[in-house]
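Excluded from the complex is one protein chain; the other protein chains are retained at their positions.
What follows is chain A.
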């Protein structure tokens, strides 16, 4: 299915958020996720389903002021 990840289209087979992150190559990276505009905690990713057309934000630690 096709989903949007950080504004880019991706073709993925996984159906849960945790599996999508693995499939996209994030592995054990320290990231935060929001699905369709809603924050999804790391603890809920394995149970969170991802549907066709979903919009996923993946954010990582970064410098800030």
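Please note the rule applied: a contact is a pair of C-beta atoms (placed from the backbone, for glycine too) under 8 Å apart; a residue touches a chain by one contact, two chains touch by 3 or more; residues count from 1.
Following the convention adopted for this analysis, contacts and distances are computed from a predicted model.
Enquirer: From the names "Cobalt ECF transporter T component CbiQ", "Nitrogenase molybdenum-iron protein beta chain", "Amino-acid import ATP-binding protein YxeO" or "thiazole synthase", which one matches the UniProt record for the unseen chain?
Expert: "thiazole synthase"
Enquirer: Of the residues in chain A, which ones touch the absent chain?
Expert: 6, 24-26, 29-34, 37-39, 41-42, 57-65
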